[in-house]
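Notes to accompany the following structure.
With one protein chain withheld, the remaining protein chains of the complex are depicted in position.
Letters A, B and C mark the chains as written, and numbering starts fresh at 1 in each.
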Amino acid sequence: MIKYFIRRTLLTIPTMFLCITIIFFCLRVVPGDPALIMLGENATPEAVEGLHKAMGLDKPIWEQYLTFLNDTLQGDFGKSIYSEKSVSKQLIEAFPHTFNLALMSIFIACIIGIPLGIVSARKHNTLFDDGLRVVSLIVLAAPAFLVGIFLLIVFSVQIPLFPSMGVGNGFFEKIYYLILPSITIGTGIAAALIRFMSSSMIEEINKDYIRTVRAKGIPEKLVFYKHALRNSLIPVVTVIGLNMTGLLSGAVIIEMIFSRPGLGSLALDAIFARDFPVVQGSLILFMLIVIIVNLLVDLSYSLLNPRIRQS
Amino acid sequence: MGVLLEVKNISVGTRRNGEFIGILENVSFKLNKGETVGIVGESGCGKSMTALTIMGLLSKNIFVESGTVNYEDKELTKLPTTELNRLRGKEISMIFQEPMTSLNPSFTIGNQLAEVYKHHGNFSAKEIRQKSLEILSKVKISDPEDKLKAYPHQLSGGMRQRVMIAMALACSPKIMIADEPTTALDVTVQAQILDLINELQAGFNTSVLFITHDLGVVAETCHRMIVMYAGQIIEEGTVAEIFDHPSHPYTSGLMLSAPRLGSAIKRLKTIKGVVPDIDNMPTGCRFAPRCPYATDICFEKAPFLEKMSETRGVRCWHKL
Amino acid sequence: MMKRIFIYLLTLLFIVAGCSDTTSSDGNKNPKKNEAPKEKVLKVAVDSNPAVFDPYKLSTNSELVISQPIYNTLLRFKTSSIDIEDIEGGLAEDWETSKDGLTWTFKLRKGVQWHHGYGEFTSADVKYSIERVMDPELGSTSRENFKQVDKIETPDSYTVIIHLKQPDPAFLQSICGPAIVKKEAIEDNEKSGEIRPIGTGPFMFEEFKQNEKAVLVKNKDYFLGEPKLEKVEIHFMTDLTAIEIALKNGEIHMGPGLYEPAWLEQMSKNKDLTLDVSENGVFWGLYLNTSVDIYKNMNLRKAIAHAIDIKKYVKSRRLTAVEPKSVINSAVRGAYDAHYQYDLKKAKKYLKEAGYPNGVKLPEMTIPNLASFKGGAEFIQEELRKVGIELPLKSVDMASWVELVYSNQNPSTTVGLAAFGEAVVPFRSMFYGPSSMGQPTAIYNLTHFHEADRLIEQAETEIDRQKLDDLYKQIVEKIHDAYVVIPYVEGRSPLIRSNKVDLGYDFKSTMIYMYYITEKTDLK
Partner (left out) sequence: MQTNETPNLSTMKEINPATNKTSSNSFIDWKAFRKNRLGLVSLFVIIFFVLLALTAKWIVPYDPLTQNLLEKFQGISKEHWLGTDLNGRDILSRIIYGTRISLLIALCTVMLGATVGFAIGIIAGYKGGLLDDILMRMMDAIMTFPLLLFALMLLMVLDSGMTALVIVISVGMIPGSARIARGTTLDIKDREFVKAAKSMGSSHLRIVLTHILPNIITSLLVVATMNMSLVIMTEAGLSFLGVGISPPTPTWGNMIRDGFTFITLKPSLALYPGIALTILVIALNLLGDALRDAVDPHLKGQKK
């Protein structure tokens, strides 16, 4: 099993290298010059020149790329062009908020998605199942920012139950502030989970080993919740993993609506301000999160499925 | 010998846009204590369906139209699942054809074996472990200690079939239904499993309902045999009687198309034609279109299962 | 079974680890709803994220809002006024100017302390600050206003004498610009890489959290008296709808409003919110780039100018807009009357004379994708469509738009500019030949208009009021006759505050798109 993992991690290195290069060159090609933006209305040409030298943008592309590469490998993402604050500090500050949001959303998605998926599988082909399917489709199809603003208006303005902005400090307050945004994202993923859970559950129920279990006289509840559920959980874990990437990029808009700091809004502002070091830093961190999540999914995959654990 | 299980005029089928389509047509037979009865027939003749009807394991869209399955004083087809579950695995158990897919890949053998004991008796964990080891050695599985911790994919086909048998016989049931247990295994393992079943059958004095398409297996293990064709029983009797003198053309056709070691016949005889489709069953005798001896009557009037003796019966107008 | 429990435990563990944010530096760990109720914390919302904290390089409004309470300037406008007459002493108690306007002497306040124990404020700090603004390396946004400064003398620690090469009518208002900073503080920050602006103002910088908020805490020994508020939190909320909701919830006390009258009407109905509109309007105009061939044609420019019904647009904006009076902000001294009469027949006539009898397709105009730009541009596009002039629009993000404008590639531009004080400053940057975009000495001359260069040069050094006003009149006339800029609205930025806020001054106008926060501001 460990050999399997080493191979998987080694495979990610070329991917990461490819991503870093794409990020670097894509940014250099994007129109808009950070010095101009910073100087705003009265940016005199020599001031622009001075800033370029300060930012090291005057050096040839290849040199910039090489310095960028060996900095990144040593984990130093450089300093923000504007505030000269070190990028890694900004990332460390922004990362926990996105991480909490992602985790809480997945948590809510599982709490809603998995049980409803099971129920929909048990009550297959009934009215309830069809109803659930349509509802989950509506939630899946509705754009996240509409759902978000809807929750905000109802649960924050009309019924002043939840705060509409900020992150709060202290463990419980953070959760309290997380509820609305994570429900917005969570329901979307839950909808996908329901559909996936239900179809994978149905597939398991019709497998041969279920007939053996029933022939052993095991009560229907156990047949369903012990045997069928266990095997149908495996593909669901991959769905969560896949949704993770979508979630991180979707979080950008949710962080905007709920005025939450985080990796998404950091990257977004940096792109608009052409703050290359910050963009590079946050996208690389994005990438690391996704790769780690995929590894975690593989880990839980083998945890659940003994056959892979042995191979 | 007391009658253990009696299947009376069972008809099973499904409903497709309103119209009822029969799969089994009033199948009746008895199973006595300690006896092994074989059900033989081509694939699709309904032999597995009969077994699933007894066990109450029919899939959702197939149901029992009429007829009863009596076991001791209970009528199995009407029993609610909770009560049926008290019998299944304890008094009537079943093993299946595909050992590769019949065990849950995510649980250890020990876990799946212990389940049977847990639900059919209140044993302590230690007792369960003890009984599991005992039953595993009974089915001749080498070093049962490791096997308890092993996962199904780590065992060979034959080994898995032995585990299935162990699970079936764990609570020394009165009846064991074996649905083509050896078909998916290669010949050498097939023989070991058959010997094992015979040995255990004698040891536990369990009566076995053996479903197969292999006449050789029937000859070797069964006392009585039933031949089924297109959802009907067309011939029944002791193995000796039928092998000695098959009186239904289909049965004799089956016998002749089975190659015999050392027999002079070079080319095997085959039965021409194909099993009729269930949603357009021929009127009259269902074997008529393929029967060399068929006459007009066979096409118009459906023959009934004529009882020639206590054990013997044939459904044919021109018995051989 | 064990496996499943283990997984649930694992996820729970993650959440606990994730939430108990190791980097949270603020004090109280106990999860009370917010600080002790009695502690007065004013919460301000701004709709952009600060990027720069150097007071001489401010660009977004969030940076202006953060710096305002931290720093003082030598002289300053009376709070919330933009009238030159209202200029009063700031860190300088008193000042005089020599008759020839070349020497300015400032008497400094005594006993003013820098934040965080950086010592007493002296004339050396003033000298350092002004020389830092003038330093080309730094590239400060207001370097242009100090080009006449010859040298700065500090005879003693409480007097500063500034000598000018030539008299500068706008120098008085320029002195109110740059914040006075402390040399040692700036050097310490550069070494530590920390963000910690140091000033002398009523509030001191405490904490900055990227994309979340900046926290200022009161400066107890502020020379104009101890501030009433305990803390000021400036929240960065990029979505206006989120700000509106926070205002209604009371989570935020002050925030920017939306230019949409229907929205403002609805907000003004809310009984615990007050709506203010800043009197100094942002002057929005369509600037035609005459370096582009098609716009060299005067008749075409005339046709465009007369085709836009400014009154209708201003009327549709109701209280957040006034009709532009001149070619520059009406609050500017020297903004003499000059506007184009809306007359479709005239427009069509000029169009025919310009050689486009059956309409023309203008080159594509790029605008940033901000609501303030989009509304106006779409209005102009629609007005021109009625006379057969097609103006295709392309919306890009701010950075790309800035680059396009600076490299003189935008054939026409709509932009909103704030200006106050002497007209010579906007004339110098917007209508002076050498300031045209794309040239080495470019400032913000989008139209490449240069017919009034001589007049502007004279005005730059004319301190006699009568002569100066006469020059302004001629310049406005020349710009107006050239039809290079077509003003369409003077937007007045709406601001919203909770009734709990007592500003401590009566609000008239603002230069930082937000209420000023002073030591008198209080929370009821």
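As a convention for this text, contacts are C-beta pairs under 8 Å (C-beta built on N, C-alpha and C of every residue); 3 or more make two chains touch, one makes a residue touch a chain.
None of the values given here were measured: they were computed from a predicted structure.
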Practice prompt. Just name the one of A:Leu69, A:Val119, A:Leu140 or A:Val297 that touches the chain not displayed here.
Written response: A:Leu140
Item to complete: Based on the whole complex, identify which of C:Leu258, C:Leu273, C:Leu471 or C:Met514 touches the chain you can't see.
Response: C:Leu258
Fill in: Hidden partner chain, touching residue among A:Leu18, A:Leu66, A:Ile92 or A:Ile111
A:Leu18
Worksheet item: Out of A:Gly50, A:Pro96 or A:Gly250, which is the one that touches the chain we can't see?
Response: A:Gly250
Worksheet item: Which of C:Ser400, C:Thr413, C:Ser493 or C:Thr510 touches the chain that is not shown?
Response: C:Ser400
Worksheet entry | Where the unshown chain meets chain C, residue by residue | 240-241, 244-245, 248, 258, 260, 262-263, 266, 312-313, 315-316, 369-371, 374-375, 377-379, 381-382, 385, 393-397, 399-400
Item to complete: Spell out the interface residues on chain A facing the chain that's missing from view.
Response: 11-12, 14-15, 18-19, 22, 26-27, 29-32, 124-125, 130, 134, 137-138, 140-143, 145-146, 149, 153, 157, 202-203, 206, 245-246, 248-250, 252-253, 264, 267-268, 271, 283, 286-287, 290-291
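Note that only the chains that are shown with their structure count from here on.
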Worksheet item: Are the chains arranged, by touching, as a line, ring, star, complete graph, or other?
Response: line
Response to the item:
In terms of mean CA position, the chain most removed from chain A is B
Worksheet item: Using CA atom averages as chain centres, what separation in Å is found between chain B and chain C?
Response: 89
Worksheet item: Distance-wise, how many Å sit between the C-alpha centres of chain A and chain C, to the nearest whole number?
Response: 37
Item to complete: Send over the residues of chain A in touch with two or more other chains.
Response: 230, 304
Worksheet, complete the sentence: In their shared complex, chain C is touched by residues of chain A numbered 30-34, 36-48, 50-51, 79-80, 82-86, 90, 92-94, 96-97, 99-100, 103-104, 106-107, 110, 149, 152-153, 156-157, 160, 163-167, 169-175, 178, 230, 255-262, 265-266, 269, 272-275, 300, 303-304
Worksheet item: Which bits of chain A are touching chain B when the two form their complex?
Response: 206-209, 211-220, 222, 227, 230-231, 304-307, 310
Worksheet item: Quick one: in the complex, what on chain B touches chain A?
Response: 55, 57, 59, 81-82, 84-90, 93-96, 98, 101-107, 112, 115-116, 119-120, 151, 153-154, 164, 167-168
